[in-house]
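Of the protein chains in this complex, one is absent; all others appear in place.
Take a look at subunit A:
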């Protein structure tokens, strides 16, 4: 499968939009276009094979569904996963003659996504570092009182960072697709140590994201009980996420009612006009 310059450039454009800190904005860029499932649809449309695109996207999304980036900590770069990993995986599938829906095809898609995603974190730190230059220009503009320049700094100049760190890498990697896949195949065989390590790292890294979330909500041992409660619901009882959320919602509601009872009790006893609070 050949990727034309125009197709590669389109993929590069989406890479600029979708990364974290992407130019599509956080909600549309990072959290929509950056998700591998959506990336699979976009790549499928650009490359003219929606079926394979979606299936590859599904396989990669499974790895990265718990990908969170609290406090700007990136353990896998979504622009690389979605717009370099997916096209390369699609080429690889074609060159091996595998069906994207088969178990082998899914395993290969996952390993490509994980590899590219882990290595792609370099792109994230590159973009964030180049942005420091634009922010420096921004501070000078603030000092001079030239505030309208802030728009250029915040929304215009980062395009340069992205041309360097998103557009060009994506363009080259996708355009070089077939030779790149050969190269990976030869130097990183799937049963080799390097590929097995990368793949294992890919399955370990989501633990960091979850742990960062936990760090925000848990400081003492008791705080872990809700986490393990949810973990047990899903792992031991096999309850799916939507149902687990309903159960969690019930417990949260009970907790809120109990807390409010404790708060309102002394207020009611002293008969102060605390009723206003209810309006908010």
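In the analysis below, a residue touches a chain if its C-beta (ideal position, glycine included) is under 8 Å from a C-beta of that chain, and two chains touch if they have at least 3 such contacts; residues count from 1.
Assume contacts and distances are computed from a predicted model.
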- Assign the chain not included in the display its UniProt protein name, restricting the answer to "NADH-quinone oxidoreductase subunit M", "ATP synthase subunit a", "Inner-membrane translocator" or "PTS system mannose/fructose/sorbose family transporter subunit IID". "PTS system mannose/fructose/sorbose family transporter subunit IID"
- Touch criterion as defined above, residue of A:122, A:168, A:183 or A:252 at the omitted chain: A:252
- Hey, which of A:21, A:120 or A:169 is the one touching the hidden chain? A:21
- Task: Quick one: say which of A:13, A:46, A:89 or A:108 touches the chain that got left out.
- Result: A:108
- Out of A:12, A:85, A:158 or A:177, which touches the unshown chain? A:158
- Positions on subunit A contacted by the hidden chain, ascending: 20-23, 25-28, 30-32, 35, 37-38, 40-41, 44, 50-52, 54-55, 57-58, 61-62, 65-66, 68-73, 75, 96, 100-101, 104, 107-108, 111, 127-129, 131-132, 134-135, 138-139, 142, 145, 147-148, 150-151, 153-155, 157-158, 185, 189-191, 193, 195-197, 199-201, 203-208, 210-219, 223, 226-236, 239-242, 244-245, 247-249, 251-253, 255-256, 259-260, 263, 277, 280
